Each structure stands twice: as structure tokens, then as C-alpha cells.
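Omission of a single protein chain aside, the complex is shown with its protein chains in their original locations.
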Amino acid sequence: MGIKDRLKTGIQKNLNQKYIKRLLGIIAKKPILYTYGSTFSSVSDKYLNIFTIESLRKAYSDNYRPVGYGSLFLPYEMIHALGITPFLPEVMAGFTAGLGLAAQTIKQASLNWYSQDLCTFHRSASGAQELEVFPKPDFILTTNLACDAAQKSFYIYSKKYDIEKNFYLIDVPYRYSQESLFYLTAQIKNIYMDISSKSGRKPDISKLSEAIELSNEFREWAIKVNRLRETLTDYPPYFNALNYILPFHGLAGTREAVTLYKYMYIELKKYLAKQLNKNHDKKNLPKKILWLHLKPYYRSEVFDILNKENCIVAFEEINYVYWPRLDPSKPFESLAIKMLSHFLGGKIDNRVNMILKLAGEYNIDGVILFAHWGCRQSNGGARIIKDSLNKLGIPTLVLDGDCVDRNNSSQGQVKTRMQGFLEILNSKT
Amino acid sequence: MYTCGIDVGSVSTEAVILDEKNNKILSYAISLTGSSSKNAARSAYEDTLGKAGLNAGDIKAIVATGYGRINIPFADKNITEISCHARGAVSVFPELKTVIDIGGQDSKVIKLENGNPIDFLMNDKCAAGTGRFLEVMARAMEIDLEQFAPIFIKTSGKVDITSTCTVFAESEIVSLIGQGTDKNEIIKGLIYSIAGRITSMVERIGLEEPVCMTGGVAKNLGVVKALEEKLGVKISIPDEPQITGALGAAYLAQGLL
Partner (left out) sequence: MTYNNDKNINDISVFFKNILSSENNRPAVGLFCTYAPEELIFAAGFVPSRVMGRKKLARSESYFPINFCPYIKSSWESLLSADGSLKAAVFTNSCDGMRRLYDTANIYLKNTPSYLLDVPRLQGESSINFFKGNLNDMKIFMGDLAGRKITDGEIEKTAAVINKKRKTLKKFSRIFKELPHLILISTYFKVMELSMTSDPLIFTDELEKYIEFIEKTSRDHKIIPGKDNKKIPSIMIIGNFITENKLWDMLSALNLKLAADDLCTSTRYFEKQIEINSGQDILYSMAQRYLTKPPCMRMADLGLKLKEIENNITENNIEGVIFISLKFCDTVLYSFPLLKQKLNQLKIPVLYLEMEYNNFSEGQLKTRIQAFLEML
């Protein structure tokens, strides 16, 4: 059994905070971490892993307080500027899937009366929290962007840890207007001031401006990567952009995000140059897929099938840079603008227009909407998305599945649907 | 030149040998899959070879489809039942726009344009829209499944079956029988039930004529009639609806030559 497998089995058998803390203490020690890092052929992939382990170590250690739980679509520039060590339960749910822990956490959630119709990103995290696997938080931050489940699950965390007074929900208005901007900016500012004083610090707005500048830098690199991907017809084997949700959201405002995306760009550029040098069989160019929502975070053959059928995921909506360059001299308003710009807020037209735009930019042949069980905000719009793409002659596969709970979907069924859809794409001239 | 298509379903396995010269079906075989899809495929293959008077060397290409398609080592390629059912149905009805396939354990609707599939919907999570539903009910009512169609046609009244789940529907009809409800009306209700599930799928994908039905349940004229009623269209049925998948696979095997 390889080291990774041994680690997995270890955590599965010892699913508790103490063990995880000890494990992180060992893995995250500089020499071991760097040795682990050197096993990666890709620099960006190496940084992805190192930054993830580092941030987890800090969250579990008691030396980096305050620790804050955050939902995915928060402006993390603010959290880093406040000196809060972030911990993202939804991303952790993805990890429970990858580490084979989801069966335990989901079972625990059922025992604690979390209904089985709820999304497993939140349910697995809730179960993990009930099992006391998560570090103790000092603050809880969430938002109504993009779904209902996060708002309740994060409130429950605050109650379970007796810190309801440190629970913050950023209420993003439905429409993007002057009034909305004013209302949202005030909320963000108040939270920033409140957390600062509760942390015993003087509110340091210059730190927020710095974080926004770093965020802008990361944004530039991310845009460059996305541009480059328009012309890529295949990817290095390590590259699955659906693995980058943690840095793309959770590391916004840090130097780490800049480093990661800079190296991602450099490496993909090299890869593209190699690609252009090869004699390309114009007839055998792969079909390009646009991927909507997320993917199974446990081992799944979904992407192997894409390879077999000569199709690639050309782009994913989750990696779309949806916000404009932010003004560091107006930090609170900037973050409000970032949140109001998200395509999952407001009318579905925001999401649909983005999808149609991407379909054009990346020359998409087909779209796959991964219909994660219980994700009402996304799956409720599947028909509209499918019909809109149909008007452009682009077929859509609404692929039923579960990102976290492998027992909630039959792998055979998922494979058949994928393969059937890709056969359709390949048979089109 | 000959090609062979093998459809390994969870309940039954079919094999078809096709003559490339005139696109005539040389032979076909239908049998129960049993516990090993590999063995089922092998014996179906040998069965059709025997019936056609050929040996393995005469077959230039083999395509496997269906639930068990992945484990067939002697197949040249595996293609999903979506592409195969579509191809098979179109070989019988060239202008076809919609295929409804109800098998033993799954059901699907395939939308076609110019003879090619462009969209599909599958139900393989739930027994309620499949042949299994009718089997379970036939057993519970102690009536031969073959009797369902004639009963449907001759009975005028029907009972609404409200349970959406096969297991609960079974309990429901047992208690209806206990209350003295007319068995024929129950059967009619059951057939409308399965037709309702299929109709939802068709509406989800958008109905376009002409429509054809394939799969074992297409032999149940009661279900066909109920679907025609609910969808408001005429439904065509190939002579041997159960082999459509294997037939399509045999055609697609020609593309490998």
C-alpha cells in the first residue's frame, strides 16, 4: 500500500480531530512537506497541494487564531485581511469524498436528523462537524450566494460551538443597483469593523487594500490561464481545473493564489507550445466540453470516458473570472461589487448569458451539467440552460450524480449516460 | 461480409448477425442473461452463429452494447444502448424522430434528427417505468403477463394507482384486491401508471413524430395503446422489438470495417 493509501486508511479508522491534527503536524513539517512537493511533476499542482495542507494545518493548530469557517462564495480578501485563518467546510466535504470518509460523515448526519434530500457538500460537512472532526472556530461567515443550504448549515455550526454572536451572513441583494451596492457595502464594512474589534485589533483598512491588490494580481493570472485554455486541445494528465475551487475562492487576496496561478499559466503555456509543434491531425481534434457545476470528488471514471471518446473539458463555469478589476482605494465597495457580479446571483439570465458566451469563446461542442443531488439552485435551471444552448445547436447532458456520496449514484449509469452523450457528439459532423 | 451486434441487458441478452451486402438479418437469438454477462454474451454469440450456419471467422466485426457491454473481451468495440437502439430503430423506420425503449429493468427515450440521436433520457434508477413493474404486478395478481394486453383492451373502467414506487404499488393493489376491486380495472390502472411514467420522460425531452417503441415491453399492446392515448400519436413497432439494440449494434459494427 502506498503512502497515500496508508494515510487514507489511517484517517478512515481514526476520524477525529486529535488524529488529524497530529497527521497534519507531521505532513506539514517543512522537510516532509517539501519532499512531498517534489514528487509532483507540475509546479502549480505542487503548490495546490502544499497550500492546501498548509492552510489546513493552520486551521487545526491553536497558534493561528482566530479561525473562521467560511462558505465558498465569500470575498476571502476580507478574511485574509482580518488575519482570520479560513476553514471551508464545503471544500472539506469534497475531501471527505476523496479520502473515503463520506460514508461515515453522511451516516452521522443522518443520525443527527439532517434529511437525506439535502446536498451532500453540506450534509457531509455537518456530519463531520457532529463527529467533532473540524477545528473549533472563532467566527462563522456565510452568505446567501449561491444557495439556501449553506446559510442554515453555517448557522448550525455557530450554535453547536456557542458562537451565535460571531455568526455573520452577508445578504447579497437580488439585483445589481446603486441601492444594492450601498446596502451590501455597508454590510461588509460593518462586519469588517465588528470582527476587528472582537479580535482585539484596530480595524486596519490598509490590509484590506493590500489583499485586494493581491487579488487583482491573482485575477490577472487566472484570466491569462483562461485565455490560454481557449486554444488548448488537450491537457497534461495532472490538470483537472475542478480541483482548484479552494485556491480560486479561498485564497483570493493572498500571495499564494498569485504564485499558484502564475505557475499554472507558465506551465500551460509551455504545454501549448509543445502542442502546436506536434503535427495535429485536424480530423481527430477532440470535441470540446463545457462543464457546469462540479464533479465527483471520489474516484470516478467520468473523466476516463471523456479521454476514451476523444473529448476534453475545455472549460468549467466554476473557473470563470466573473468579477471586474477591483479598486483597492474603495475596498468595501470593491468586495460588494465582486459579490454582486457573481453569475449565480439574481436572474438565471446571468448564468445563461455567461454559458453562451463561454460556448462561443471556447468553441464548445457540448455541455455537461453535473446535476449534483439536492442542488436545487443549479438543477432547477437545467431546462432553461438546455433550451438556451439548443437554440445554438449545442447539445447538453444533464448528468444525474452526487459529488460527495458515491453510494448515491450508480457508476454504471453515470458512465452509460456520459458515453451515450459523447457518442452523439462524435457522430455529429 | 457479416457483422454481429450483442446486447447484454440486465435481464436478457440478444445477438444479431447482419449481412452487409443486403442489410438482411441473417439470424438472431434471445436468452436470459443470468448471473454472468460474459457467459451470456458468449452463448448468445455462438447461438446466432449456429443459426446462421457461420463460424467466428466469418464475422468481421462485433459491437457489444447494453448494461454488460464493458466485459465482453471478444467484442471489437462497446457502444451504448442509446446509439444502438437509435440505429436499430432507424433501420426499420428511416424517418423516425423519437424512440421509446422499455426494457426489463430500464426505460429510455431517444430523440433523433436525420437518423442520428441528438438527445436522450434514461430511467434506470427506478423500477416503476420498466418491464419489472409489470412483472411484479402480474405475480401479485396471479395473472399471466400475456393476459394484460387483452384485458386492457376489453375493460372500460380503470382504478388510479397512486403509489409511484413499485414496492408500494404492489401493496396498494393487494389491498385493493382485498377490498374487492375488479382485477381487470386494476390492470388497466397499472398500465396507465407505467404509461404515465414514460409520458413524463417523453415530455421532458419533447415529443416529435414519427414515434417507435422498442424493447420487450413493446410486445405488450396494452402499454402501447395506453401510450398512444396519453401522447396522442400513433406508435410504430418493429417486428421483433426486443432485438433492436443488438440490430443497431450490428449496423454500427459495419462502421468499423
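Going in written order, the chains are labelled A and B, and every chain counts its residues from 1.
Everything that follows uses one rule, which is that a contact is a pair of C-beta atoms (placed from the backbone, for glycine too) under 8 Å apart; a residue touches a chain by one contact, two chains touch by 3 or more.
It should be emphasised that the depicted structure is a prediction, and the values quoted were computed from it without experimental measurement.
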Among A:Lys18, A:Lys269 or A:Arg383, which one is in touch with the chain left out? A:Arg383
Of A:Asp171, A:Glu230 or A:Asp327, the residue in touch with the unshown chain: A:Asp171
Based on the whole complex, identify which of B:Glu113, B:Glu203 or B:Glu229 touches the chain you can't see. B:Glu203
Please pick, from A:Ala28, A:Leu292 or A:Ala371, the residue that touches the omitted chain in the full complex. A:Ala371
Pick from A:Asp148, A:Glu230, A:Asp304 or A:Asp327: which residue touches the chain that isn't shown? A:Asp148
Chain B residues touching the chain left out here are 162, 164, 200, 203-205
Need a quick check: the contact residues on chain A for the chain that isn't drawn. 112-115, 117-119, 122, 126, 144, 147-149, 151-153, 155-156, 159, 164, 169, 171, 173-175, 179-180, 183, 186-187, 347-349, 371, 373-374, 376-377, 379-384
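Methods note: only the chains that are shown with their structure count from here on.
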The distance between the C-alpha centres of chain A and chain B, rounded to whole Å, is 41
So in the complex, which bits of chain B are touching chain A? 67, 79-83, 116-120, 122, 124-125
Chain B-facing residues of chain A, complex: 395, 400, 410, 412-413, 416-417, 419-421, 423-424, 427-428
